[in-house]
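Missing here is one protein chain; the remaining ones are kept as they sit in the complex.
Our next item is chain A:
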Amino acid sequence: MATQHSRSAAQFMMMPAVVLLLGWMLVPLVMTLYFSFKKYLPLRGGDLGWVGFENYARFLSSSTFWPSVQSTLIIVGGVLVITIVFGVLLALLLDQPMWGQGVVRILVIAPFFVMPTVSALVWKNMFMDPVNGLLAHLWKFFGAQPVEWLSNYSLFSIILIVSWQWLPFATLILLTAIQSLDSEQLEAAEMDGAPPLSRFGYIILPHLSRAITIVLLIQTIFLLSIFAEIFVTTQGSFGTRTLTYLIYQRVLESQNVGLGSAGGVYAIILANIVAIFLMRIVGKNLDA
């Protein structure tokens, strides 16, 4: 976009999309803000008028709020670490020439096509069930007491399920990034005397920094709002109540729309804090 003319033309062309997106975001946002200042109990009297910041104060002071922020951050952080570390390793592995490469790649990507609800149910019933699950059988085979995954290691189990879903995404993006690395750079490093680990650290990892940043940002956006995995497994018990799940409980289980909306606003604030934090750390990788 070099000239004044082409710039204004570009702005003009982008207008419809911008307007649509703004409307798409603004309407729910304004409604959330509107309800958050009201006492609104659909089954117990409906709209009971304005209450100022009462909902905000109640949501914040409830004993469930901070634990829910904490479990949200643990789940997001845990999934990010697992998917990126294993994503890089898997991508390195899949980049090696091997027999049946095409099939293996499709298999690796497959979990991403499974709906979150379905995959969580499969994990819950087929793997983690303490009586019939495959893991229970494995434990019993070695003579150990089967683990009650979802009640005793509930957060870890959720992280595992969600990581399994997101690992393909990370792997796929990182694999394309690895494939775009000029092989002569690696050869040059080899000739310069860099052993494999140094080649990884000095050449491959810096080359991947952009892709890792993208994976980090995109996944964070989606992970902050995971819901189905918790809904079909622990229902928010055993310390797995994330902020999203707490809001769901307030709005639908307690039928308190005002309180839930205030929670929604907190969720927006939390997401923004996380986003600012991430951009500070990794954002510079996105500059060309």
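Everything below uses one rule, namely that a contact is a pair of C-beta atoms (placed from the backbone, for glycine too) under 8 Å apart; a residue touches a chain by one contact, two chains touch by 3 or more; residues count from 1.
FYI, contacts and distances are computed from a predicted model.
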Of the listed "Tryptophan synthase alpha chain", "Cytochrome bc1 complex cytochrome b subunit", "Carbon-monoxide dehydrogenase medium subunit" or "sn-glycerol-3-phosphate ABC transporter ATP-binding protein UgpC", the name UniProt assigns to the chain that isn't shown is "sn-glycerol-3-phosphate ABC transporter ATP-binding protein UgpC"
The one of A:P28, A:P206 or A:G283 in touch with the missing chain is A:P206
Of A:S62, A:Q185 or A:Q255, the residue that touches the missing chain is A:Q185
For chain A, residues touching the missing partner are 182, 184-185, 187-195, 198, 202-203, 206-207, 209
